[in-house]
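Sharing a structure with you now.
Yeah, one chain of the complex is gone here, protein chain that is, but the others are all in their spots.
Showing chain A:
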Amino acid sequence: MEWLQQLVNGISLGSIYALIALGYTMVYGIIKLINFAHGDVFMLGAFIGFYAIARWDLGFIPALIISMLLCAIIGVIIERVAYKRLRNATRIAALITAIGVSLLIEYTVIFFRGASPEAYPEVLANKSISILGASISTQSIMILAVTIVLMILLQFIVHKTKIGKAMRAVSHDADAARLMGINVDNTISATFAIGSALAGAAGVIFGIYYTRIDPLMGVLPGLKAFVAAVLGGIGSIPGAMVGGLVLGVVETIVSAIGYSLWRDAAAFVILILILILKPSGIFGKNAREKV
């Protein structure tokens, strides 16, 4: 059952992309900024989780929660320090700032702990279960479960809570939302907090699943998650989830048919094709030009 095994591989990879892509898509949805520092928040999340597990002897769930909390705080700080004053600047200025923040985070981490990789401690028991000839590790089941729980939680926050309603309102029209008495600054901060918390969770999950973490680990997954967000329709939350999973499965298929060296290229070919054929993505709303 090789295809089943490959499907499991693809979904495991895709769920990590999806978690990171959610942060991209939420931030874009609300302030139209591609936050390139997002991949580095993911990296910070992986390191916070690592220190929580290896140095403070915490279990998986406490480490996950600490990592999400700290990443949420970091996300808010990044927004307040770097992006807030650029809210009315040109989009390109904000984009370049995002790249600057990304480099700042990467090399600050390297400055303090060096560039050498770290091996994640084995915190979840890892056994392989054989289902229909495919061997599925208990880790990947656990990881998939955590991802699904986080996504359901996110849907609940966005659609059933007051802050979620505010986020949707600001995303729709920030000026009108302000006139309605919504605190736009706080809402944007909350969006950064939630997106960064998800990136932090993705970092811990990535560390456990793939073991090796290093200060530049966020770059490629960050870009891939960006592709996933565009694929699903940037600004759309279900789009990011589906985009992430589709990208994971596509990359796996490309490797499976023997083109493993083309795997990274495949992700970016998808980006180009989507931008040419359907720029709004799978779930995208019809682009509405505001004048």
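As a working rule, a residue touches a chain if its C-beta (ideal position, glycine included) is under 8 Å from a C-beta of that chain, and two chains touch if they have at least 3 such contacts; residues count from 1.
The rule we apply is simple: contacts and distances are computed from a predicted model.
Q: Can you tell which of "Fe-S oxidoreductase", "Pyruvate dehydrogenase E1 component subunit beta", "histidine kinase" or "ABC transporter substrate-binding protein" UniProt lists for the chain that's not drawn?
A: "ABC transporter substrate-binding protein"
Q: Identify the residue among A:Thr97, A:Thr147, A:Thr187 or A:Thr252 that touches the chain left out of the display.
A: Hidden-chain contact among the options goes to A:Thr252.
Q: State which residues belonging to chain A touch the missing partner chain.
A: Residues 2, 5-6, 9-10, 12-13, 115-117, 119, 122, 126, 128, 130, 135, 137, 206, 210-212, 217, 220, 251-253, 255-256, 258, 260-261, 264 of chain A touch the chain absent from view.
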